[in-house]
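Structure provided below as structure tokens; questions to follow.
All protein chains of the complex are present and in place, except for one that has been dropped.
Up next is subunit A:
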């Protein structure tokens, strides 16, 4: 923790973004506003992700969530950035509730798939997609990180390359349970948001996931997939009590 603060300090003098009225609000998500900050000093355009307080929750809880999510998002992004094979936006600066990061182009995967449904001229290369997605998640898990919110809004597409964003619920862990739940969240997100995907799409993601994750340890990725079975079953069993 101390080291992060020290780093922020040292950057203090050099970090002078243009005033707020020159920023553009890109989106307001569930808990954060995403601003585009115009180029300044030696920086290109930046993305500013600003978590804002939620009046519905207890102030202590609010403070705790905003702080810990911003901090852990920065930490996990930095951890991923060290591995060149996982593409994430580069962190520029961290404040209590604010994260400045590299601005990336490209639609979200959700937008891309939606557009493809509407235009029906765009042929989606599903094979390429499940390969990239399976590989990406496996690499993330191999690194000892779970994302915590694997939805198609949290994946950007730069050409055919996938970039993970939104690590606010991410955690450093190699727990089989956490990895299985990570996959379960993705499975459910695909089902509820993209009923148009081929039926075996997620199975194919899992196949690739197992292959790539197995490079690390075969036993581990196998138990993650077994645990996924259990997590799914828990989902259904729960319906036992009206």
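Basically, contacts are C-beta pairs under 8 Å (C-beta built on N, C-alpha and C of every residue); 3 or more make two chains touch, one makes a residue touch a chain; residues count from 1.
Everything below uses one rule, namely that contacts and distances are computed from a predicted model.
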{"item": "Hidden subunit of the complex - UniProt protein name among \"Fibrillarin, S-adenosyl-L-methionine-dependent methyltransferase\", \"KLLA0E18833p\", \"Ubiquitin fusion degradation protein\" or \"N(6)-L-threonylcarbamoyladenine synthase\"", "value": "\"N(6)-L-threonylcarbamoyladenine synthase\""}
{"item": "Touching residue (missing chain; options A:57, A:90 or A:127)", "value": "A:57"}
{"item": "Among A:188, A:207 or A:220, the residue in touch with the chain that has been omitted", "value": "A:188"}
{"item": "Missing-partner contacts on subunit A, residue numbers", "value": "29-31, 54-58, 60-61, 64-65, 148-151, 153, 169, 181-182, 184-185, 188-189, 191-193, 195, 231, 234-242"}
